[in-house]
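The following block contains the structure, expressed as structure tokens.
Complex shown without one protein chain; remaining protein chains in place.
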Amino acid sequence: MAELTYREAVARAIVQEMERDPTVVFIGEDVAAAGGVFKTTAGLLERFGPDRVRDTPISEQAIVGAVMGAAMNGLRPIAEIMFSDFFAVCWDLVANQIAKTRYMTDGQVSLPLVIRSANGGGVRFGAQHSQSVEGWAMAIPGLKVVCPSTPRDVIGLFAAAVRDPDPVIFLEHKALYPTKEDVPDGEIVDALGTARVVRPGRDLTVVALAAMVPKALQAADRLEAEVGASAEVIDVRSLVPLDTRTILESVRRTSRLATVEESPRLCGWGAEVASIVAEEAFFDLDGPIVRVTTPHVPLPAADALEDAAIPSVDRIVARLQEALKD
Amino acid sequence: MAELTYREAVARAIVQEMERDPTVVFIGEDVAAAGGVFKTTAGLLERFGPDRVRDTPISEQAIVGAVMGAAMNGLRPIAEIMFSDFFAVCWDLVANQIAKTRYMTDGQVSLPLVIRSANGGGVRFGAQHSQSVEGWAMAIPGLKVVCPSTPRDVIGLFAAAVRDPDPVIFLEHKALYPTKEDVPDGEIVDALGTARVVRPGRDLTVVALAAMVPKALQAADRLEAEVGASAEVIDVRSLVPLDTRTILESVRRTSRLATVEESPRLCGWGAEVASIVAEEAFFDLDGPIVRVTTPHVPLPAADALEDAAIPSVDRIVARLQEALKD
Amino acid sequence: MVTVFTGQAGADLDQDTRLAIYRSMIEIRTFERRAHDLFLEGLVKGTTHLAMGQEAVAVGFAAAMRPDDLTFCTYRGHHHTLARGASMAATMAELLGRATGLCGGKGGSMHLTDVRHGLMGSYAIVGAHLPIAAGAAWAAQFRGTGQVVACFFGDGATNIGAFHEALNLAVVWKLPVVFVCENNLYMEYTPIQAVTAVEHPAADRASAYGLEGIVVDGNDADEVYAVARLTLGRARAGQGPSLVEAKTYRHGGHSRADPGTYRPQEEVEAWLARDPIPRYRERLLALGVEEAQLRAIEEEAQVKVERAVEEARAAPFPDPGAVETNLWADGGSAWRN
Partner (left out) sequence: MVTVFTGQAGADLDQDTRLAIYRSMIEIRTFERRAHDLFLEGLVKGTTHLAMGQEAVAVGFAAAMRPDDLTFCTYRGHHHTLARGASMAATMAELLGRATGLCGGKGGSMHLTDVRHGLMGSYAIVGAHLPIAAGAAWAAQFRGTGQVVACFFGDGATNIGAFHEALNLAVVWKLPVVFVCENNLYMEYTPIQAVTAVEHPAADRASAYGLEGIVVDGNDADEVYAVARLTLGRARAGQGPSLVEAKTYRHGGHSRADPGTYRPQEEVEAWLARDPIPRYRERLLALGVEEAQLRAIEEEAQVKVERAVEEARAAPFPDPGAVETNLWADGGSAWRN
């Protein structure tokens, strides 16, 4: 057992997998000599040397293309895209090439690779460094998408991602980097496609992701205290594959659903979850499905504005009460 | 009145707007001398000359960047992205720059521009030339997104897009290019953000887009003939702004909703519509919300496979019956 | 500064290699002619991009490559696919959308792939495969396999961002990759000259990456073979990447839809006169090869192609259920439990 930050968990996860498998290599901008702009990869160069840990030019298409080609030819590469907003400059490689190649070749080409990136807002970086792009990736067939909310999940889900034979988009939430928890020593390996009930409840199912999980938990406590309603909170953890079983099972018990999403409203992951529940658990539902999201705007830079844009505990509590309506 | 193909309607729409406003210019790959690879822009170069109608290199970032910069400095440019799949190579310019600039500058910069592109499948072009990317654009705050299903709508909605002061992604469905209808002579101008009820009905609301509209209509007729259920079919036409009023009003009457989407399942526009209805019309609903989509896979090239992937009238009819369940 | 390459026409070429080159070019030409007929018959759906006229680039390189070397090419890739040894029947079956196709019908003409023959894919988004090829070369370098990667692309691809990023990375990491631009003077319908800041779209960019600018006659298989030997050899010896511009011409239009009428008649005729296949045939005769031997090769190609067509036409269409297979390594496409 050691207390670890989410930030430190990233380096520990990469070390765990690079120690285990000599074909795991890691590239990105400022990741080697500098240890990463978020200091998530400090020490990796010293430990594994410049053949396995490499700095790249500011060439995201080349970075993502390189890991794709390397994965085709015997490596298990990991790429860092510094901020998830920059997926936009290499989206063709991610969405049109990596995601589609196994399918287009009818299984001839395997792409065991991971692209990790700092996702999400809350740190006043403005509209081009704060986006929640998990929905961009979820919408592309052929990508697995993982969004851990705790240091322990960072390690376990990252290990699962590296060991997975298919391409995984691994989105770390930059606002969670300083968060801490006690993490057991030794190897940690988790499973993709598994959600976790982080707070059991009876009256309402609340589905949240990444930085919205701690907020949903606070909101659930306040809901219990203020109106005596018991919310079950589920950390989705993995958008693709999606653990619909856990979500549906919960909604069948509570008869109500709310999602808490950091991304802007339209076509967020919660819309997909809502549409699944609205078909498959419709007759179990007692009230409207409520989505709490950032309004459909880019994230503003000023703290006063960013705090008003991203779902706050207050706003979540208020919206959850609408989900309790009869 | 003249019978016009959807393909011809594109050129007529561009001519109408370029005749009206000398600041409207048009660029893209092979659009000028060659008249476009889909022959949608034939005759424009001859009519407006090389200053207003320009061929570009294969440089989508430069194309989209050029129209953005031109829109900032007094023009109303139109760009063609030949296939909508290629938005992936210029996604940063579209999603991070064009979409966010007015907001980030608090309204200082206006971007009256249109990016038109051939979207969708059904013509055996394979996974990298057949995608339905309307959901990619819908998920980005700051983009308006239009998807016409008829020649007349091509003209009217395109005119509305060019006259709109904000950036519009105008997605033509390549499988619809050969389709025809009688179109009135003279100027046609429509309004963004307006859906259309294309078939009134009592028992079920079916919301469809672009090439799925004619299929939904056929399915509705068969449903009526086979099980006597009367489906109301709505052509969404515009995803942003979204005419939720028309959709909600219909669902409140029919008490049931199905969406017909060509895009792969996860996070499609229909998920958003389903989540809106599941909150705002929940107590009016009598049955599950059903989504008919392409399975969550890339589109295969072989006709036998592509036809099995894109929603067929048979599959739509079968799924609509699930929406009628009590 | 550009070096026009003349490797005194592959002095080191033995006759067997030359005959193999001729056979391969003839087979590709015959295959594409038949493929074209099959479109006209409506048996090939969608689109396709013939390489007729550009065979020497593919064959010259393939002849100089090691079996474990890797090829990355574009939607205009029939010639590379066959030159590397892919099954003709399976290639044709892919065009016809049959279950026995190289990609089970999922890829189609634009995405021919045959990993067993080092064909790592035909890429249909211009420029995308250059960084991917660099990545495959990086893995070869890292693993010390001695493989070299050959990456083929068109003149139009030299103006897209991925080209620039891939070339820079390949040089900085000294990767064993040879980038080959098949400059056929046109993009789809637009001349490359009309949209490019320099005369040689690839070779005039080489210095931006510290590379030598190499231009080769892409319609002379021996020249191509010689430049391939040189650049593949350098890459294998750890001397890093090369950028080769092969001047060539496509006899037909850009794709099935295109009659190619935008090209001046004289230009077309001048290039038809430099058709790499008759040219090579004459050279072989001049080198003392028997006319009969060449005719035999040509007839064998006819027979081989006809067999492939028959086999492909007889093949079953894919089962609709295949739509949901092979998205993931587990063989399926499930996104939920």
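Order of writing sets the labels: A, B and C. Residues in every chain begin at 1.
Heads up, the rule we're going with is that a contact is a pair of C-beta atoms (placed from the backbone, for glycine too) under 8 Å apart; a residue touches a chain by one contact, two chains touch by 3 or more.
Model, not experiment: these values are computed from the prediction.
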Option from B:G43, B:P200 or B:P241 whose C-beta touches the chain left out: B:P241
Which of A:E8, A:D85 or A:D106 contacts the chain that the document leaves out: A:D85
Listed residues C:L50, C:M92, C:M110 or C:I160, member touching the removed chain: C:I160
Among B:A62, B:V114 or B:A127, residue touching the chain not depicted: B:A62
Absent-chain interface as seen on chain C, which is shown: 159-165, 167-168, 171-172, 194-198, 204-205, 207-211
Contact set of chain B toward the excluded chain (per top definition): 25, 51, 54, 56-57, 59-62, 64-75, 77, 92-93, 96-97, 101-110, 112, 141-142, 165-166, 193, 240-245, 276
Residues from chain A at the interface with the omitted partner, ascending: 29-30, 33-34, 37, 55-61, 85-86, 88-89, 123-129, 265-266, 295-298, 300-305, 307-309
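The rule is simple: only the chains that are shown with their structure count from here on.
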Between B-C and A-C, the pair with more C-beta contacts: A-C
Separation of mean Cα positions, chain B and chain A [Å, integer]: 30
Between chain C and chain A, distance of the C-alpha-averaged centres to the nearest whole Å: 40
Distance between the centres, which are taken as Cα means, of chain C and chain B, whole angstrom: 36
Two or more partner chains touched - positions in chain C: 103-107, 111, 123, 125, 128, 161-162, 322, 327, 333, 335
Shared-contact residues (touching 2 or more other chains) in chain A: 92, 96, 103-104, 141-142, 240
